[in-house]
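The complex appears here without one of its protein chains, the remainder shown in place.
Coming up: chain A.
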Amino acid sequence: MTMTEFAAPHTNTREPILKARNLVKTFGRVVGLDGVSLDLYPGEVLAVIGDNGAGKSTLIKCLTGAEIPDTGELYVSGQQVHFKRPQDARVHGIETVYQNLAVSPALDVASNLFLGREERLPGLLGSVFRMLDTKGMRRKAKEELTRLGISTLQDVTVPVENLSGGQRQAVAVARAAAFGSKVVVLDEPTAALGVRESNQVLQLVRDLRDRGLPVILISHNMPHVFDVADRIHIQRLGKCAATITPQSHSMTDAVAIMTGAAKA
């Protein structure tokens, strides 16, 4: 698989996997989103950046079912959807890695990968006694991690709290990638990580993209964004100020647009 094969589309010839139109979300008198549209195409990394309070989180929450937009439309593979809760988005193949990771520290890696969608043993043991297929899930977890090229997690029976920040992030991303059939959303995946761990996570993002899975990446970190993103959606004051590419604009340009010092 080559990078060019999945290079970012700059034209609208292809159908977006995820399409948002004129999303509006208000909290009392505060306008969180003021008519935001967004397109996510197959095999691209779309970064969403913006200052605090620009509506990044609200936008992501509306896309992943954590918030319900007041008005506006959302389409998955061309079909209009109405997400009422995160599970609805999940059913449509949109998996989110939240900033606070959403992993259960005391549970092991395999249990975390399958948390909330455990698999039962076949036959009576599973149907009558509701027994979990622990071995099977561990095997599949291992396969999934290998497939994603996450080599730092050899033992899937280790409790997640024994892992480093980067490894935990890898578990969270692996869970999203394993079940996210269409879109993976990563909210500030490198915020709490060191340099080396950040690089591991960014590599994981590239690997997901190269496997054809589009990624929405929310980040404050400009170098990281410019490193992996194919296109960059800049939020400002509840609106999309511009959608740029790392090729068309520099980091300084992006910051200028973000802060309102320049127009796109």
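Keep in mind that, in the parts below, contacts are C-beta pairs under 8 Å (C-beta built on N, C-alpha and C of every residue); 3 or more make two chains touch, one makes a residue touch a chain; residues count from 1.
Everything below uses one rule, namely that contacts and distances are computed from a predicted model.
> Considering the UniProt annotation of the chain absent from this complex, which name among "histidine kinase", "Formate dehydrogenase", "NADP-reducing hydrogenase subunit HndC" or "ABC transporter permease" applies?
Answer from the UniProt record of the missing subunit chain: "ABC transporter permease".
> Of A:K19, A:K56, A:R90 or A:R209, which residue touches the hidden chain?
From the options A:K19, A:K56, A:R90 or A:R209, the contact with the absent chain belongs to A:R90.
> Which residue, A:V103, A:L202 or A:I257, contacts the hidden chain when the whole complex is considered?
A:V103
> Which one, A:S37, A:S77 or A:S164, makes contact with the chain that was left out?
Considering all chains, including the one not shown, the answer is A:S164.
> Would you mind spotting which of A:R120, A:K140, A:K182 or A:K239 touches the chain that isn't drawn?
A:R120
> Residue-wise, where is chain A in contact with the chain that is not depicted?
Chain A touches the chain not shown through residues 86-87, 90, 96, 98, 100-107, 111, 115-118, 120, 129-132, 134, 151-152, 154-155, 157-159, 161-164, 196.
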